[in-house]
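For this view, one protein chain was removed and the others were kept in their places.
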Amino acid sequence: MIVGSIAGIGAGLAAIGAGIGIGQIGGKAMEGMARQPEAASKIQTAMLIAAAFVEAVALFGVVVAFLGTGNVG
Amino acid sequence: MDLSHIFNLKKIAITAFCAVFLVAAHAQEHENTDSASVEPVETETGHADKEAPISETILHHIADSHEWHFWGEGEHKVAIPLPVILVTKNGIVTFLSNKHDQDEHGKEVFEEKGQQLVNFHGGYYYPTAAANHEGEYVVLDQYKVPTNEKPLDLSITKNVASMLISVVVILFVFISIANAYKKRVGKAPKGMQSLFEPIIIFVRDDIAKPQLGHRYKGFMPYLLTVFFFVWINNLMGIIPFFPGGANLTGNISVTAMLALCTFILTNVNGKKNYWGHVFTPHVPWWLYPLMIPVEIIGLFTKPIALMIRLFANITAGHILILSLLSLIFILKSVAAAGVAVPFVLFISVIELVVGFIQAFIFTILSALFIGMAVEEHAEH
(Lines give C-alpha, C1' and ligand atoms only; values in the text may rest on other atoms or scores of the structure.)
Protein backbone atom coordinates (compact mmCIF):
# COMPACT_ATOMS: atom_id res chain seq x y z
CA MET A 1 0.00 0.00 0.00
CA ILE A 2 2.74 2.45 0.96
CA VAL A 3 4.87 1.42 -2.01
CA GLY A 4 1.85 2.10 -4.21
CA SER A 5 1.30 5.56 -2.77
CA ILE A 6 4.94 6.53 -3.18
CA ALA A 7 4.88 5.25 -6.73
CA GLY A 8 1.77 7.37 -7.25
CA ILE A 9 3.55 10.44 -5.92
CA GLY A 10 6.45 9.69 -8.27
CA ALA A 11 4.09 9.44 -11.19
CA GLY A 12 2.55 12.75 -10.14
CA LEU A 13 5.96 14.42 -10.04
CA ALA A 14 6.76 13.06 -13.50
CA ALA A 15 3.42 14.44 -14.67
CA ILE A 16 4.32 17.90 -13.31
CA GLY A 17 7.53 17.93 -15.34
CA ALA A 18 5.80 16.71 -18.45
CA GLY A 19 2.98 19.18 -17.90
CA ILE A 20 5.43 22.08 -17.79
CA GLY A 21 7.17 20.71 -20.88
CA ILE A 22 4.00 20.26 -22.90
CA GLY A 23 2.80 23.67 -21.76
CA GLN A 24 6.01 25.22 -23.06
CA ILE A 25 5.74 23.35 -26.35
CA GLY A 26 2.11 24.32 -26.81
CA GLY A 27 2.70 27.95 -25.87
CA LYS A 28 5.69 28.36 -28.17
CA ALA A 29 3.85 26.59 -30.97
CA MET A 30 0.94 29.02 -30.56
CA GLU A 31 3.36 31.93 -30.67
CA GLY A 32 4.98 30.52 -33.76
CA MET A 33 1.64 30.00 -35.44
CA ALA A 34 0.52 33.50 -34.55
CA ARG A 35 3.72 34.88 -36.04
CA GLN A 36 3.62 32.72 -39.14
CA PRO A 37 0.10 31.48 -39.77
CA GLU A 38 1.16 30.04 -43.13
CA ALA A 39 3.48 27.58 -41.35
CA ALA A 40 0.73 26.47 -38.93
CA SER A 41 0.41 22.92 -40.29
CA LYS A 42 4.14 22.22 -40.06
CA ILE A 43 4.31 23.69 -36.56
CA GLN A 44 1.34 21.57 -35.52
CA THR A 45 3.00 18.35 -36.65
CA ALA A 46 6.29 19.21 -34.99
CA MET A 47 4.43 20.25 -31.85
CA LEU A 48 2.56 16.95 -31.64
CA ILE A 49 5.75 14.95 -32.11
CA ALA A 50 7.61 16.93 -29.46
CA ALA A 51 4.63 16.71 -27.10
CA ALA A 52 4.53 12.94 -27.63
CA PHE A 53 8.20 12.65 -26.64
CA VAL A 54 7.68 14.72 -23.51
CA GLU A 55 4.49 12.90 -22.66
CA ALA A 56 6.36 9.60 -22.84
CA VAL A 57 8.33 10.68 -19.76
CA ALA A 58 5.15 11.10 -17.73
CA LEU A 59 3.86 7.81 -19.05
CA PHE A 60 7.03 6.06 -17.97
CA GLY A 61 6.30 7.44 -14.52
CA VAL A 62 2.77 6.07 -14.65
CA VAL A 63 3.97 2.66 -15.81
CA VAL A 64 6.60 2.53 -13.08
CA ALA A 65 3.80 3.39 -10.65
CA PHE A 66 1.85 0.43 -12.04
CA LEU A 67 4.89 -1.76 -11.47
CA GLY A 68 5.12 -0.56 -7.90
CA THR A 69 1.48 -1.04 -6.98
CA GLY A 70 1.76 -4.80 -6.97
CA ASN A 71 -0.94 -7.27 -7.85
CA VAL A 72 -4.21 -5.44 -7.42
CA GLY A 73 -6.22 -7.23 -10.07
CA MET B 1 -1.02 19.08 -40.78
CA ASP B 2 -4.51 20.38 -41.05
CA LEU B 3 -7.00 18.51 -38.93
CA SER B 4 -9.86 20.84 -39.68
CA HIS B 5 -11.17 18.71 -42.53
CA ILE B 6 -11.47 15.78 -40.16
CA PHE B 7 -12.66 17.55 -37.04
CA ASN B 8 -15.19 19.86 -38.55
CA LEU B 9 -18.15 20.99 -36.57
CA LYS B 10 -20.75 18.74 -38.11
CA LYS B 11 -18.79 15.61 -37.35
CA ILE B 12 -18.12 16.78 -33.81
CA ALA B 13 -21.83 17.20 -33.34
CA ILE B 14 -22.44 13.67 -34.58
CA THR B 15 -19.69 12.21 -32.41
CA ALA B 16 -20.95 14.11 -29.41
CA PHE B 17 -24.39 12.66 -29.99
CA CYS B 18 -22.94 9.17 -30.28
CA ALA B 19 -20.88 9.77 -27.16
CA VAL B 20 -23.99 10.73 -25.18
CA PHE B 21 -25.67 7.56 -26.30
CA LEU B 22 -22.66 5.39 -25.56
CA VAL B 23 -21.98 6.89 -22.18
CA ALA B 24 -25.56 6.36 -21.17
CA ALA B 25 -25.19 2.69 -22.06
CA HIS B 26 -21.82 2.61 -20.35
CA ALA B 27 -23.27 3.99 -17.15
CA GLN B 28 -26.11 1.50 -17.21
CA GLU B 29 -23.77 -1.42 -17.70
CA HIS B 30 -21.43 -0.39 -14.95
CA GLU B 31 -24.22 0.41 -12.60
CA ASN B 32 -25.21 -3.22 -12.85
CA THR B 33 -21.78 -4.78 -12.60
CA ASP B 34 -20.32 -2.42 -10.08
CA SER B 35 -23.21 -2.47 -7.71
CA ALA B 36 -23.09 -6.23 -7.87
CA SER B 37 -19.40 -6.38 -7.14
CA VAL B 38 -19.16 -3.60 -4.59
CA GLU B 39 -22.12 -4.15 -2.37
CA PRO B 40 -21.31 -7.60 -1.01
CA VAL B 41 -17.91 -6.30 0.00
CA GLU B 42 -19.49 -3.39 1.80
CA THR B 43 -21.48 -5.74 3.95
CA GLU B 44 -18.52 -7.96 4.66
CA THR B 45 -15.65 -5.62 5.32
CA GLY B 46 -17.27 -2.26 5.93
CA HIS B 47 -15.83 1.09 4.89
CA ALA B 48 -12.16 0.44 5.45
CA ASP B 49 -11.59 -1.62 2.33
CA LYS B 50 -13.93 0.36 0.11
CA GLU B 51 -11.36 1.40 -2.49
CA ALA B 52 -9.83 -2.01 -3.11
CA PRO B 53 -12.85 -3.58 -4.85
CA ILE B 54 -13.35 -0.42 -6.91
CA SER B 55 -9.84 -0.49 -8.30
CA GLU B 56 -10.21 -4.25 -8.63
CA THR B 57 -13.36 -3.75 -10.69
CA ILE B 58 -11.65 -1.12 -12.82
CA LEU B 59 -8.62 -3.30 -13.43
CA HIS B 60 -10.89 -6.23 -14.14
CA HIS B 61 -12.65 -4.21 -16.83
CA ILE B 62 -9.39 -3.11 -18.38
CA ALA B 63 -7.73 -6.49 -18.30
CA ASP B 64 -8.31 -9.26 -20.80
CA SER B 65 -10.80 -12.00 -20.01
CA HIS B 66 -12.08 -15.31 -21.33
CA GLU B 67 -15.64 -14.10 -21.69
CA TRP B 68 -17.40 -11.11 -23.09
CA HIS B 69 -19.12 -9.79 -20.03
CA PHE B 70 -22.37 -7.83 -20.23
CA TRP B 71 -23.81 -7.55 -16.75
CA GLY B 72 -24.49 -9.48 -13.58
CA GLU B 73 -22.21 -11.55 -11.44
CA GLY B 74 -22.12 -15.18 -10.38
CA GLU B 75 -25.16 -17.20 -11.47
CA HIS B 76 -27.00 -14.18 -12.91
CA LYS B 77 -24.12 -13.28 -15.14
CA VAL B 78 -24.91 -12.46 -18.76
CA ALA B 79 -21.83 -12.94 -20.89
CA ILE B 80 -20.69 -14.46 -24.14
CA PRO B 81 -18.39 -17.39 -23.33
CA LEU B 82 -15.34 -17.44 -25.56
CA PRO B 83 -13.31 -20.50 -26.56
CA VAL B 84 -10.30 -21.36 -24.46
CA ILE B 85 -7.38 -22.89 -26.32
CA LEU B 86 -4.51 -24.18 -24.20
CA VAL B 87 -1.29 -25.68 -25.49
CA THR B 88 -0.58 -28.08 -22.66
CA LYS B 89 1.99 -30.77 -22.14
CA ASN B 90 -0.59 -33.30 -23.37
CA GLY B 91 -1.45 -31.40 -26.53
CA ILE B 92 -4.01 -28.76 -27.38
CA VAL B 93 -6.99 -28.50 -25.06
CA THR B 94 -10.09 -26.56 -26.05
CA PHE B 95 -13.32 -25.81 -24.21
CA LEU B 96 -15.75 -22.91 -23.79
CA SER B 97 -14.85 -20.62 -20.94
CA ASN B 98 -18.22 -20.99 -19.20
CA LYS B 99 -17.58 -24.71 -18.70
CA HIS B 100 -15.06 -24.13 -15.93
CA ASP B 101 -15.74 -20.63 -14.61
CA GLN B 102 -17.78 -21.51 -11.51
CA ASP B 103 -14.63 -21.58 -9.44
CA GLU B 104 -12.01 -18.94 -10.03
CA HIS B 105 -9.97 -19.43 -6.91
CA GLY B 106 -8.02 -22.52 -7.87
CA LYS B 107 -9.98 -24.70 -5.48
CA GLU B 108 -11.38 -27.17 -8.02
CA VAL B 109 -9.15 -29.16 -10.31
CA PHE B 110 -10.83 -30.12 -13.59
CA GLU B 111 -9.69 -32.45 -16.29
CA GLU B 112 -9.83 -31.83 -20.05
CA LYS B 113 -8.40 -34.43 -22.44
CA GLY B 114 -6.45 -36.04 -19.65
CA GLN B 115 -4.90 -32.76 -18.60
CA GLN B 116 -5.52 -31.55 -15.06
CA LEU B 117 -5.99 -27.79 -14.87
CA VAL B 118 -7.08 -25.19 -12.37
CA ASN B 119 -8.70 -21.77 -12.92
CA PHE B 120 -7.26 -18.97 -10.81
CA HIS B 121 -8.79 -15.52 -11.50
CA GLY B 122 -9.29 -16.26 -15.17
CA GLY B 123 -5.85 -17.78 -15.68
CA TYR B 124 -5.36 -21.50 -16.30
CA TYR B 125 -2.55 -23.24 -14.40
CA TYR B 126 -1.27 -26.74 -13.83
CA PRO B 127 -2.44 -27.62 -10.33
CA THR B 128 -0.07 -28.53 -7.54
CA ALA B 129 -0.28 -32.02 -6.16
CA ALA B 130 -2.00 -30.98 -2.95
CA ALA B 131 -4.14 -28.00 -1.91
CA ASN B 132 -2.63 -25.33 0.34
CA HIS B 133 -4.23 -24.35 3.64
CA GLU B 134 -6.94 -22.30 1.87
CA GLY B 135 -7.87 -25.20 -0.38
CA GLU B 136 -6.19 -23.72 -3.44
CA TYR B 137 -4.23 -25.98 -5.74
CA VAL B 138 -1.77 -23.16 -6.49
CA VAL B 139 1.32 -21.78 -4.82
CA LEU B 140 1.15 -18.01 -4.38
CA ASP B 141 4.09 -15.64 -4.04
CA GLN B 142 4.08 -12.55 -1.82
CA TYR B 143 2.04 -10.59 -4.40
CA LYS B 144 -0.56 -13.39 -4.59
CA VAL B 145 0.55 -14.35 -8.09
CA PRO B 146 0.60 -18.11 -8.68
CA THR B 147 4.07 -19.48 -9.28
CA ASN B 148 2.65 -22.61 -10.89
CA GLU B 149 3.64 -23.52 -14.41
CA LYS B 150 0.98 -22.59 -16.94
CA PRO B 151 0.13 -23.89 -20.38
CA LEU B 152 0.50 -21.52 -23.32
CA ASP B 153 -2.85 -19.75 -23.44
CA LEU B 154 -3.88 -19.27 -27.06
CA SER B 155 -7.52 -18.63 -26.18
CA ILE B 156 -9.79 -16.41 -28.19
CA THR B 157 -10.09 -13.96 -25.34
CA LYS B 158 -12.16 -10.79 -25.34
CA ASN B 159 -9.25 -8.82 -26.74
CA VAL B 160 -8.54 -11.39 -29.43
CA ALA B 161 -12.20 -11.55 -30.40
CA SER B 162 -12.42 -7.77 -30.48
CA MET B 163 -9.27 -7.65 -32.56
CA LEU B 164 -10.63 -10.22 -35.01
CA ILE B 165 -13.84 -8.20 -35.31
CA SER B 166 -11.82 -5.07 -35.97
CA VAL B 167 -9.69 -6.89 -38.55
CA VAL B 168 -12.83 -8.05 -40.34
CA VAL B 169 -14.31 -4.55 -40.19
CA ILE B 170 -11.12 -2.97 -41.51
CA LEU B 171 -10.78 -5.55 -44.27
CA PHE B 172 -14.40 -5.14 -45.27
CA VAL B 173 -14.26 -1.34 -45.25
CA PHE B 174 -11.02 -0.92 -47.13
CA ILE B 175 -11.46 -3.69 -49.65
CA SER B 176 -14.90 -2.31 -50.51
CA ILE B 177 -13.31 1.13 -50.82
CA ALA B 178 -10.63 -0.32 -53.08
CA ASN B 179 -13.35 -1.89 -55.24
CA ALA B 180 -15.11 1.44 -55.37
CA TYR B 181 -11.90 2.99 -56.65
CA LYS B 182 -11.61 0.31 -59.30
CA LYS B 183 -15.22 0.63 -60.33
CA ARG B 184 -15.46 4.39 -60.32
CA VAL B 185 -12.23 5.25 -62.09
CA GLY B 186 -11.99 8.95 -62.76
CA LYS B 187 -15.13 9.79 -60.84
CA ALA B 188 -15.60 11.73 -57.63
CA PRO B 189 -15.41 9.61 -54.43
CA LYS B 190 -18.70 8.61 -52.86
CA GLY B 191 -19.90 7.37 -49.48
CA MET B 192 -17.27 5.56 -47.40
CA GLN B 193 -14.76 6.32 -50.08
CA SER B 194 -15.09 10.05 -49.51
CA LEU B 195 -15.08 9.54 -45.73
CA PHE B 196 -11.73 7.73 -45.68
CA GLU B 197 -10.05 9.33 -48.66
CA PRO B 198 -9.02 12.50 -46.80
CA ILE B 199 -7.61 10.36 -43.99
CA ILE B 200 -5.63 8.20 -46.40
CA ILE B 201 -4.35 11.37 -48.07
CA PHE B 202 -3.61 12.78 -44.62
CA VAL B 203 -1.48 9.72 -43.81
CA ARG B 204 0.31 10.05 -47.13
CA ASP B 205 0.86 13.81 -47.21
CA ASP B 206 1.32 14.61 -43.53
CA ILE B 207 2.92 11.44 -42.18
CA ALA B 208 4.69 9.50 -44.90
CA LYS B 209 5.95 12.19 -47.27
CA PRO B 210 7.53 14.59 -44.74
CA GLN B 211 9.28 11.80 -42.81
CA LEU B 212 10.28 9.43 -45.59
CA GLY B 213 10.78 11.74 -48.54
CA HIS B 214 10.73 10.08 -51.93
CA ARG B 215 10.91 6.59 -50.38
CA TYR B 216 7.44 6.90 -48.90
CA LYS B 217 5.73 4.62 -51.42
CA GLY B 218 7.14 1.37 -50.08
CA PHE B 219 6.12 2.12 -46.50
CA MET B 220 2.63 3.39 -47.24
CA PRO B 221 0.92 -0.02 -46.76
CA TYR B 222 2.52 -0.50 -43.34
CA LEU B 223 1.81 3.04 -42.16
CA LEU B 224 -1.79 2.93 -43.39
CA THR B 225 -2.36 -0.48 -41.79
CA VAL B 226 -0.89 0.62 -38.46
CA PHE B 227 -2.81 3.87 -38.51
CA PHE B 228 -6.18 2.33 -39.20
CA PHE B 229 -5.57 -0.70 -36.94
CA VAL B 230 -4.73 1.55 -34.00
CA TRP B 231 -7.41 4.09 -34.76
CA ILE B 232 -10.27 1.65 -35.32
CA ASN B 233 -9.31 -0.30 -32.20
CA ASN B 234 -9.04 2.92 -30.18
CA LEU B 235 -12.56 3.81 -31.29
CA MET B 236 -13.88 0.31 -30.61
CA GLY B 237 -12.36 0.53 -27.15
CA ILE B 238 -14.49 3.56 -26.40
CA ILE B 239 -17.69 1.70 -27.29
CA PRO B 240 -18.75 0.34 -23.91
CA PHE B 241 -20.74 -2.70 -25.07
CA PHE B 242 -20.50 -5.75 -27.25
CA PRO B 243 -18.55 -5.14 -30.44
CA GLY B 244 -16.19 -2.92 -28.51
CA GLY B 245 -15.31 -2.45 -24.90
CA ALA B 246 -12.10 -4.41 -25.08
CA ASN B 247 -9.06 -2.43 -24.04
CA LEU B 248 -7.07 -3.73 -26.99
CA THR B 249 -4.75 -0.83 -27.84
CA GLY B 250 -4.42 -0.31 -24.10
CA ASN B 251 -2.98 -3.80 -23.77
CA ILE B 252 0.78 -3.97 -23.61
CA SER B 253 0.97 -7.19 -25.64
CA VAL B 254 -0.71 -5.57 -28.62
CA THR B 255 1.28 -2.35 -28.45
CA ALA B 256 4.43 -4.43 -27.98
CA MET B 257 3.58 -6.33 -31.16
CA LEU B 258 3.05 -3.08 -33.08
CA ALA B 259 6.24 -1.56 -31.70
CA LEU B 260 8.12 -4.74 -32.58
CA CYS B 261 6.88 -4.48 -36.16
CA THR B 262 8.18 -0.91 -36.36
CA PHE B 263 11.44 -2.00 -34.72
CA ILE B 264 11.96 -4.82 -37.22
CA LEU B 265 11.02 -2.61 -40.17
CA THR B 266 13.40 0.09 -38.95
CA ASN B 267 16.37 -2.20 -38.53
CA VAL B 268 15.76 -4.28 -41.63
CA ASN B 269 15.69 -1.11 -43.70
CA GLY B 270 18.60 0.51 -41.85
CA LYS B 271 21.14 1.85 -44.33
CA LYS B 272 24.88 2.22 -43.87
CA ASN B 273 24.41 5.67 -42.47
CA TYR B 274 22.07 4.39 -39.75
CA TRP B 275 24.36 1.60 -38.59
CA GLY B 276 27.33 3.92 -38.88
CA HIS B 277 25.60 6.22 -36.49
CA VAL B 278 25.26 3.35 -34.02
CA PHE B 279 28.71 1.76 -34.26
CA THR B 280 30.88 4.71 -35.27
CA PRO B 281 29.24 7.73 -33.64
CA HIS B 282 30.63 11.21 -34.24
CA VAL B 283 32.69 11.33 -31.03
CA PRO B 284 36.40 10.85 -30.23
CA TRP B 285 37.38 7.14 -30.38
CA TRP B 286 38.00 6.83 -26.64
CA LEU B 287 34.31 7.61 -26.02
CA TYR B 288 33.25 4.60 -28.10
CA PRO B 289 32.98 2.21 -25.14
CA LEU B 290 30.50 4.64 -23.62
CA MET B 291 28.65 5.77 -26.71
CA ILE B 292 28.13 2.48 -28.51
CA PRO B 293 26.16 0.90 -25.63
CA VAL B 294 24.15 4.13 -25.32
CA GLU B 295 23.36 4.07 -29.04
CA ILE B 296 22.41 0.40 -28.85
CA ILE B 297 20.14 1.08 -25.89
CA GLY B 298 18.73 3.97 -27.93
CA LEU B 299 17.71 1.50 -30.64
CA PHE B 300 15.51 -0.29 -28.13
CA THR B 301 14.15 2.64 -26.15
CA LYS B 302 12.48 4.12 -29.22
CA PRO B 303 10.08 1.21 -29.85
CA ILE B 304 9.66 0.69 -26.10
CA ALA B 305 8.59 4.32 -25.73
CA LEU B 306 6.26 3.78 -28.69
CA MET B 307 4.78 0.73 -26.98
CA ILE B 308 4.33 2.41 -23.60
CA ARG B 309 2.96 5.64 -25.05
CA LEU B 310 0.04 3.98 -26.78
CA PHE B 311 -0.60 1.51 -23.96
CA ALA B 312 -0.53 4.13 -21.21
CA ASN B 313 -2.58 6.70 -23.10
CA ILE B 314 -5.42 4.36 -23.91
CA THR B 315 -5.35 2.59 -20.55
CA ALA B 316 -5.34 5.93 -18.76
CA GLY B 317 -8.40 6.99 -20.73
CA HIS B 318 -10.25 3.81 -19.80
CA ILE B 319 -9.23 4.09 -16.14
CA LEU B 320 -10.35 7.71 -16.08
CA ILE B 321 -13.79 6.92 -17.49
CA LEU B 322 -14.27 3.96 -15.15
CA SER B 323 -13.04 5.93 -12.14
CA LEU B 324 -15.45 8.76 -12.84
CA LEU B 325 -18.30 6.29 -13.10
CA SER B 326 -17.13 4.60 -9.89
CA LEU B 327 -17.63 7.92 -8.10
CA ILE B 328 -21.33 7.11 -8.13
CA PHE B 329 -20.65 3.93 -6.12
CA ILE B 330 -17.92 5.40 -3.93
CA LEU B 331 -20.22 8.25 -2.90
CA LYS B 332 -23.18 5.82 -2.89
CA SER B 333 -25.53 8.42 -4.29
CA VAL B 334 -27.40 8.59 -7.56
CA ALA B 335 -26.97 12.36 -7.43
CA ALA B 336 -23.25 11.90 -8.04
CA ALA B 337 -24.23 10.66 -11.49
CA GLY B 338 -25.29 14.23 -12.26
CA VAL B 339 -21.64 15.22 -12.00
CA ALA B 340 -20.00 11.99 -13.08
CA VAL B 341 -21.95 11.35 -16.28
CA PRO B 342 -21.32 14.78 -17.86
CA PHE B 343 -17.68 14.39 -16.90
CA VAL B 344 -17.57 10.95 -18.47
CA LEU B 345 -19.21 12.39 -21.56
CA PHE B 346 -16.57 15.09 -21.68
CA ILE B 347 -13.73 12.61 -21.21
CA SER B 348 -15.25 10.31 -23.84
CA VAL B 349 -15.24 13.11 -26.38
CA ILE B 350 -11.62 13.83 -25.45
CA GLU B 351 -10.89 10.13 -25.82
CA LEU B 352 -12.25 10.24 -29.36
CA VAL B 353 -9.68 12.92 -30.14
CA VAL B 354 -6.97 11.11 -28.18
CA GLY B 355 -7.74 7.92 -30.10
CA PHE B 356 -7.07 9.74 -33.34
CA ILE B 357 -4.04 11.62 -32.07
CA GLN B 358 -2.43 8.50 -30.62
CA ALA B 359 -2.94 6.63 -33.89
CA PHE B 360 -1.39 9.61 -35.64
CA ILE B 361 1.52 9.81 -33.17
CA PHE B 362 2.21 6.11 -33.38
CA THR B 363 2.22 6.23 -37.17
CA ILE B 364 4.25 9.42 -37.49
CA LEU B 365 6.85 8.22 -35.00
CA SER B 366 7.08 4.88 -36.84
CA ALA B 367 7.56 6.86 -40.04
CA LEU B 368 10.13 9.07 -38.30
CA PHE B 369 12.17 6.10 -37.04
CA ILE B 370 12.01 4.35 -40.40
CA GLY B 371 12.86 7.65 -42.10
CA MET B 372 15.95 8.05 -39.90
CA ALA B 373 17.01 4.50 -40.75
CA VAL B 374 16.60 4.76 -44.51
CA GLU B 375 18.31 8.14 -44.78
CA GLU B 376 21.31 7.81 -47.12
CA HIS B 377 23.41 10.79 -46.04
CA ALA B 378 23.79 12.42 -42.67
CA GLU B 379 22.39 15.93 -42.72
CA HIS B 380 24.56 17.16 -39.86
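As written, the chain order gives the labels A and B, with residue 1 at the start of each chain.
Operating definition for what follows: contacts are C-beta pairs under 8 Å (C-beta built on N, C-alpha and C of every residue); 3 or more make two chains touch, one makes a residue touch a chain.
The criterion applied here is as follows: contacts and distances are computed from a predicted model.
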Complex member absent from the view - protein name from UniProt, among "Peptide/nickel transport system permease protein", "Iron-regulated ABC transporter membrane component SufB", "Phenylacetate-CoA oxygenase subunit PaaA" or "ATP synthase subunit b": "ATP synthase subunit b"
Shown chains that the omitted chain touches within the full complex: A, B
Residue in contact with the excluded chain [from B:78, B:152 or B:331]: B:152
Touch criterion as defined above, residue of B:78, B:139 or B:178 at the omitted chain: B:178
Selected residue (touches chain absent from view) among B:256, B:291 or B:374: B:256
On chain B, residues whose C-beta touches the chain left out of the figure: 59, 62-64, 143, 145, 152-157, 159-160, 163-164, 167, 170-171, 174-175, 177-178, 181-182, 185-186, 197, 200-201, 204, 217, 220-222, 224-225, 229, 251-254, 256-258, 261, 315
Contacts of chain A with the absent chain, listed as residue ranges: 63, 66-73
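Just so it is clear, only the chains that are shown with their structure count from here on.
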Separation of mean Cα positions, chain B and chain A [Å, integer]: 20
Sites on chain B touched by chain A in the complex: 1-3, 52, 55-56, 59-60, 63, 121, 143-145, 206, 210, 305, 308-309, 311-313, 316, 357, 360-361, 364-365, 368
Chain A residues touching chain B - in the complex, by the definition given at the top: 40-42, 44-45, 48-49, 52-53, 55-56, 59-60, 62-63, 70-73
